[in-house]
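Missing here: one protein chain of the complex. Every other protein chain is in place.
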Amino acid sequence: MTELSQHSPALIPLLYLAMAILLPILSLKTDRVAYGYTLAGVFLATVIAGFNVSRILDGSVLHYHFGGWIPPLGIEYVLDPLSAFVTVVINFIALMVLWHSRFPVILEIREKKAPYYAIVLLMLCGFNGIVLTGDFFNLYVFLEISSLSLYGLVAIGEKKSPVAAFRYLMMGAVAASFYLLGVGFLYLETGSLNMADLTRILPVLGEQPSVIVALALMVMGMGIKMALFPLHGWLPDAYTYAPTTTSSLVAPTGTKVGAYVLLRILLFVFGIKFITQAVAIGRVITWLAALGILYGSIMAMTQREMKRMLAYSSIAQIGYIALGIGLGNRWALTGALFHILNHAFMKSLLFLVSGNLRLKLGHSTIPQLDHSVRKKMPWTCAAFTVGALSMVGLPPTAGFFSKLYLVLGTIESSDWAFLGVLLLSSLLNAVYFFRVLEKMYLRPRGKKPGSRDIQSREAPASMLVPTLVLALGILMIGILNFFIVNRLLGLIRPEGLG
Amino acid sequence: MGTAVSYPSLVPLLAVLSSTAAIPLILLSRRHPNLREFWTIAAAVAKFCLILSLLPGTLAGRNAVIRVLTVFPGVDIALRADPLGVLFALIASGLWILTSFYSIGYVRGAREHKQTRYFASFALCLSATIGVAFAANLLTFVLFYEILTIATYPLVVHKETPVSIDAGRKYLVYTLSAGVFLIAGTLYTYHLCGPLDFTAGGLIPSGVLTARSALALFAFLMLGVGVKAAIMPLHSWLPAAMAAPTPVSALLHAVAVVKSGVFGVIRMVGFVFGPGILRQFSLQQILIPAAAITIIAASLIALKQDNLKRRLAYSTVAHLSYIVLGASLLTPRALTGALAHILFHATMKITLFFAAGAIYVNLHKENISEMNGIGRTMPWTMGAFAVGAVGLAGIPPVNGFISKWYLVWGSLDGGLWVPVAVLVLSGLLNVAYFFPIVYIAFFRKGGKELDRKGEAPLTMVIPLVLTALLSLILGFYPDFPLAFFKLIDRISTGVMGGLS
Partner (left out) sequence: MLENLIGYYGYWFVIILMVLGLSAMMTKKNLVKKIIGMSILQSGIIFFFIVSANKFNATVPIQTEGLEVTRTANYINPLPHTLMLTAIVVGVATTGVAFALVMMIYKRYHTLEEDQLLQKMKEDD
């Protein structure tokens, strides 16, 4: 066992890869095993991710050399507090979403279940690879693995999904190409593809034009991937037309992975000094983030369909994280990291709720909701309330605390404009969430009360339990936030951060 | 009186949580109304007793403290039973017991729907209010303040009519916006001064603030608490919130929510900024005119209201600014008057609201123009109403005149006579908008619909008579039955000690 645990950084992607390949073979006769098999795999991966976190809680950074080749020649995986943190978030959320996926997949994917789950596993392999790798080109490979899987997952759906997927593919291909080009420039200038190596080399090199261009290209590529305004065009359609499980899986995790890469590149590899003095990329990102926050919040207010509303809301939330990254001080970074955790929980919860609604009511269009929803699906509504309160940022939910840190971050760097944006967006969020809550809970007098005994047609257990677990999680994270921030997030210390 | 000593104790936390614990019990007993009501009363009594147990210690200078969690370095979620907190908590929890009985009568008499949600939300509100009262630092205060906002929303929209829903929206817009400013202000304070523990006399060290930052911080924090304290022009939500059932208006909008607002104002003035800093930057010059204008304007608007509850709402707006005025005058007597008014206004206003509810349930009347002769039909109710009205006008022997006296005195202490004029004028306006109601109730002949009608149900009449009696007795013995005035004295000295 100790032998195996030595390999723990590499185990997760390998596990997913192996399972993804095996699944189609196992499902040749029947696809009934697909659900359980996938769930077991993700559960195992989550356990390993948790184990990984325990390995780095003392602040150590573990390097895993593939094949025994020493970097910078060989490819390595790096397990440090940041990557362990993001890995466990991604896998846990995936676990919850896939648990929930049983009925939506049966309903929406029908006969393509096994391939669907296989692609899901492949995508998770890609995500985990991106987060764990310590090599820039390896990152490109896993980026493409996850992206291609994602395009497929989005396309398996209702009528408009292939078009949304195609558009996503076009933009994603450009993104990956830019990223690759950036890596190329970086390699040409420094001779290395290894992140740790580059951290040493770049300060010595100074501000070469090619390095700056490399940075710009990589940021642009990642910006498209994480839907940073104004590179977000693919997101609303992709999230809306994709099947329930795809949106629920991708919305909380996909953009986070992009944010992770941005974080890694900006704060760890290039470093605070470079991004503030050499080229003010930090500033540019904060302004784009602020615009994205406002844009996303305002657009979300006008949406009638819940998934679309959540999609625009995601753009705003990514803005929060990007703002935290770009501001470049301790509090802002803590806020961004904490928000990665919180948003993953909140968004997955909300998408799962919309899935519950679609299963039982047949739709998730907001104007068509009425108070009977509360009688039919009380637990789902309760979970939605928790998620909504957290998105608005009301205590004691987790969202309150990540906003708190972000606000502190803006005060710390005296960015009053961004403070205003953050505060304003909380209020805008309140508008579109309370609208739904009003619909669910309140019945304007004058409407007929409907039958007295509305049967509870709550979503089935496999969908309800993960929803409730996530809701509970949001409350627990809120209450225990200091614990998490101190013990885990505090270990993530880029150089030179105030 | 020496400086206070803190000792660790679980009691403040238990006091906050006692009604939260009741919520699941209330939800589970939805099919057994009597059991459900029992939980509410039990929680109310338990809460009151717990807080009562803290009184002797606090009076002697020993404050119970409990640290729950750390949030930032140096900032915890902590509760402390200091004199101001205990004062507010006693008022809120004591009146909650009466309001619970009254509520039971009201919702059954009016056959309100969704009674379970009503009682459960009420319980949560009270938890939040006690949390606000016992908050030991700005962050905890903000936390419970926001929870209070969310908890009161279901009660405001309870009737679910379009009017109620609109009122709820307005309420949220105002209070959430205020919350946002409050959070910003709190974090700004943290950025400037570190730990946020409420300290009598001010927590911000001198020399930290510049004129600009002081003004900005003051603006943020005052906007934050000013909405719930209904300082004009942030008050519009209060008349709109009268769309809620009367017990909600009575307890929350005459006692818990709005008093949390003025409580917040006193915390900001006395325990965050402190008289020293306020004077240094002349910040009280902003508050005093705002309060004065609110008093006069609200009283004038009250004159024009025909709906009884709306008239009471505007009267509340005016009286809340009595408290704000007293706090901003920065003299010990003025502060004493303000603190006393928190208690006295609560007892008097709640009487009036209870009466309004009784009239509605019993006679289905809401507008004053329809209330001819109801005094004959409901003598106890209108008698209590009259007592409350007299007190609010500041006429002895009802307790209102004591707090007014102190406010006037305190103003003169500070050398300002304009507030005195405002208070006197307001007293006259109070007479002008309350006495006609009493007059037409007793001295005009009622219509046919009053034949064969009697008093409102006992569960409603008894509480309101009790609160009226309390107002009367407090006028004679302000320390009855609990050492309120001793508490108030402690607070004033603590905050103002060292200044005249």
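First chain written, first letter: the chains are A and B, and each begins at residue 1.
Simple rule for what comes next: a residue touches a chain if its C-beta (ideal position, glycine included) is under 8 Å from a C-beta of that chain, and two chains touch if they have at least 3 such contacts.
This structure is a prediction, so every number in the text was calculated from the model and none was measured.
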Check the options A:Leu26, A:Val53 or A:Leu181 and report the residue that touches the missing chain. A:Leu181
Touching the hidden chain in the complete assembly: which of A:Tyr116, A:Tyr151 or A:Phe401 does that? A:Tyr151
Selected from A:Met170, A:Leu205 or A:Ala280 as touching the chain missing from the view: A:Met170
Which parts of chain A are in contact with the chain that was left out? 137, 140-141, 144, 148, 151-152, 155, 159-160, 162-163, 165-166, 169-170, 173-174, 176-177, 180-181, 184, 187-188
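As a working rule, only the chains that are shown with their structure count from here on.
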Chain A and chain B: spacing of chain centres that average the CA atoms, whole Å: 44
Residue numbers on chain B that touch chain A, as the complex places them: 69-72, 142-143, 146-147, 149-150, 154, 157, 159-162, 165, 168-169, 172-173, 176-177, 179-181, 183-184, 187-188, 190-191
Help me check something: in the complex, which residues belonging to chain A touch chain B? 389, 392, 394-396, 400-401, 403-404, 407-408, 411-412, 419, 423, 426-427, 430, 434, 438, 441-446, 479-482
